[in-house]
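Missing here: one protein chain of the complex. Every other protein chain is in place.
Here is chain A:
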Amino acid sequence: MTPEYFLRSLLMMILAVFSANASNWLYLAKLSSVGSISEEETCEKLKGLIQRQVQMCKRNLEVMDSVRRGAQLAIEECQYQFRNRRWNCSTLDTLPVFGKVVTQGTREAAFVYAISSAGVAFAVTRACSSGDLDKCGCDRTVHGVSPQGFQWSGCSDNIAYGVAFSQSFVDVRERSKGASSSRALMNLHNNEAGRKAILNNMRVECKCHGVSGSCEVKTCWKAMPPFRKVGNVLKEKFDGATEVEQKKIGSTKVLVPKNSQFKPHTDEDLVYLDSSPDFCDHDLKNGVLGTTGRQCNKTSKAIDGCELMCCGRGFHTEEVEIIERCSCKFHWCCYVKCKQCHKVVEMHTCR
């Protein structure tokens, strides 16, 4: 068996096994062992990519590091946003990254798809602004060099490239299916909602530079929001997500709200098809870790409160001494000199 043949059959196997989940590329975030993605062969070794994504990887090698960074960003942000909920966006070291929760058409899946497509758009745009991607920046759009050059009309926004790349890389799986199944429609919608969360929250900044600095001449540009802001926006959309079902209108299939009383969702809203499990019990088969052992807040009545978090199983309380850093001296970067303070706190963990 030649190594080439072996690789190809491995790839086929990967494809066969994981083709059910379109968010498998998020596994890239886990691949810290693979250094920088700089050779075409590395693309084929990457777990979780479908064939067309591998092709894109080969064609856009220098962008792949950003894609990986985007996946990491997305997972970090997801874990931050869900830190107080029963499902806390915990990842597994196997595929699928989030367990089966995300393979079903749940609210959580909607959030994961949105935040990950936003993460890629964000990371690619950032890389563009650093100036080292020669495919983007200034007059180049995702489809090639714009007709009018940089010297004639300057730069177009980098965000256009970031978003376009995210569209072609993240959406490729759903598109290849022909966007017919309701899951595909849901994923596509949520992917787009994630990117819209960036696009609609761009900050406009302006500088006046006319005669003597007057506002006779003003130049404005759009700056990307911090990713935390994107996360917050999507979390809000998660809380107000719309349950939808597929309907055929004319010859096209569209998603419409299940409850016709609700007003139809917009491009920016998240949509889901199936209701979520309660995430209470450990269920490895479905990738649900359960809430046993999770910390909870005794005083809170919300989802992070012990009542709800522990699903009524009750909780342990123990006094622990924690060592905190206090009266610190900081520099703007990298330097912190602190004293250590000892503090005794009550900690509640779910049974």
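Keep this in mind: a contact is a pair of C-beta atoms (placed from the backbone, for glycine too) under 8 Å apart; a residue touches a chain by one contact, two chains touch by 3 or more; residues count from 1.
Following the convention adopted for this analysis, contacts and distances are computed from a predicted model.
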As a check of understanding, state which of "UBC core domain-containing protein", "Cytoplasmic tRNA 2-thiolation protein 2", "Ribosomal RNA-processing protein 41" or "Wnt ligand secretion mediator" is the UniProt name of the chain not shown.
"Wnt ligand secretion mediator"
Only one of A:158, A:191, A:242 or A:291 touches the unshown chain, namely A:158
What residues on chain A make contact with the chain left out of this view?
69, 80, 126, 128-134, 137-139, 148, 150-155, 158, 204-205, 207, 209, 211-213, 215-221, 223, 226, 228-229, 325, 328, 330-336
